[in-house]
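Entry: chain A
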Amino acid sequence: SGGSSDSSSASTDASATDGNVVKIGVYEPASGDNGAGGKQETLGIQYANHVTPTVEIGGTEYTVQLDIVDNESSNDKGPSAAATLVSDKVSVVLGSYGSGVSIAASDVFKEAGIPAIGVTCTNPQVTEGNTHYFRICFLDPFQGTVHANFASEKFGAKKAYVLTKLGDDYSTGLGYYFTQAFEALGGEVVAETFQEGNSDFTSYITTAKKSGAEVVFAPSSTEAAALIIEQAAAQGLEVPILSTDTWDSNVILNAAKGKNLDIYVTTFYQEGANPEFDAGIKDWINSDSTAKANNGGDDTVSGLTVMGYDAYYTALEALKAAGSTDPAAVNEALWNVDYTGVTGHITFNETGDANRDTAYIKQANTETGAWEFVAEQSVSK
Partner candidate 1 sequence: MLEVKDLNVSYGGIKAVKDISFNVPKGEVVTLIGANGAGKSSTLRSIVGLVKAESGSILLKGEELRGVPTEQIVTKGITLVPEGRRVFPDMTVAENLKIGAYMRKDSLDEDLNWVYDLFPRLKERSWQLAGTLSGGEQQMLAIGRALMSRPEIIMMDEPSLGLAPIVVRGVFDIIREINKQGVTILLVEQNANMALKAANLGYVMETGRITLSGTGAELLENEAVKAAYLGKAKK
Partner candidate 2 sequence: MSTENVLKVENITMQFGGVIAVDNMNLEINKGEIVSLIGPNGAGKTTAFNVITGVYAPSNGAIYYKGNKIVQNHPQGKMKKLYRGENPAMYESHRVLAPTPDKITCLGIARTFQNIRLFKSQTVFDNILIAKHMLRTSNVFTATFHLNGKEEARMREESERLLEIVGLTDVRNELATSLPYGKQRRLEIARALATKPELLLLDEPAAGMNPQETLELTEFIDEIRKKFDLTVFMIEHHMDLVMEISDRIYVLDFGKPIAEGTPEEIRNNPKVIEAYLGGADDE
Partner candidate 3 sequence: MEWINQNLPYLMAGISVGGQYALIAIGYTMVYGILRLINFAHGDIFMVAGLIMVYAMTVMPIYVAIPLMIILTVLLGFLVERVAYKPLRSAPRMSIMISAIGVSYLLQNLALYVTGGLSQQYPPIPWLSDTITVFGATTKRVTVITPVLTIILVLALVALIKYTKIGMAMRAASRDFETSQLMGIKINSVISMTFIIGSFLAAIGSMLFFTNYTGVTPTAGAMPGLKAFVAAVFGGIGSIPGAVIGAFIIGICENIIKGLGWTTFSDAFTFALLIVVLIAKPTGLFGEKVIDKV
């Protein structure tokens, strides 16, 4: 096998050789449990790059080159993937879907002085205590609380069954915050966890039914989601299933189609809110078979994709403001980015989190296989 230190930087477009190039690292899972979500997020970034392939930095036109690595949804493979980006000398990193891998790679970026913009990693720990990690999404305490409120307001639920994935910071965190909020509202929680690689959700659904819970809260990856939905339908689960931004995916719609289930998710974006954007991206997805496959085979636009799209422009804003491709300058500039994207207005607070306080709740229409807007929720902090 040939190749040396520069073989990885050979991972370039043909166009890379001419003119000025600025590299944006995309640190996302393409395989493993979060592969589906990672790909959808990446899709948004790629679409944005397709729409806006260049950026003017300090008066020079730069070609933006995406450097995409697969972190394999794994906290132990992630750092090496991150190190690849570092050695490729990217100016800023986008990602990752999944809070755990983001936290795992955080130090690698930190040491290299490269700023990272989380797209949908909602766990507080991602940005906490460091100055190089930012994110454009809302946080789990917020999202968990939204669900707790929704469960008790809309369904009058007093008892909830919470199913989270063991060792998944995203899932565990949401479960934790939901439980806190729900118990504060006087509810009772039955909590269970499942292990990575688990495919048998029979007994979980059985326990959920047995427990007499009035809602099921199941923040998890789409992989597990499909299996949970399948089992819930097979066992005739009657209570509503609530879940979070990860479930805003056509994988869920496909799995739920034709089944007698009540599924609600929170998300960052409601399809149809920006028809122009929707049309553009659908066009693009339909014209590119790989993109379509990565989107799960159809052109439903996931909130994740839209967030990816916004993250790209946030990065461009920072580059422009920095006036240089130097990661340190970009990092500095990010604090003051003010950008209005498809999903809303993005500014960062002192921890590097986006100032967001709105989530959209959607329900899966199991007949048509589409999302239906239910409510827009925000909580007073």
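Note that a residue touches a chain if its C-beta (ideal position, glycine included) is under 8 Å from a C-beta of that chain, and two chains touch if they have at least 3 such contacts; residues count from 1.
With respect to how the candidates were assembled, all candidates are chains of the complex that A comes from, given by their letters.
Because the structure is a prediction, the values reported are computed rather than measured.
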Worksheet, complete the sentence: Complex contact for chain A, selected from 1, 2 or 3, goes to option 3
Practice prompt. Would you mind writing out the residues of chain A in touch with candidate 3 in their complex?
Written response: 29-33, 35-36, 39, 70, 166, 192-195, 197-204, 206-207, 209-210, 222-223, 226-227, 230-231, 233-236, 251, 254-255, 293-294, 296
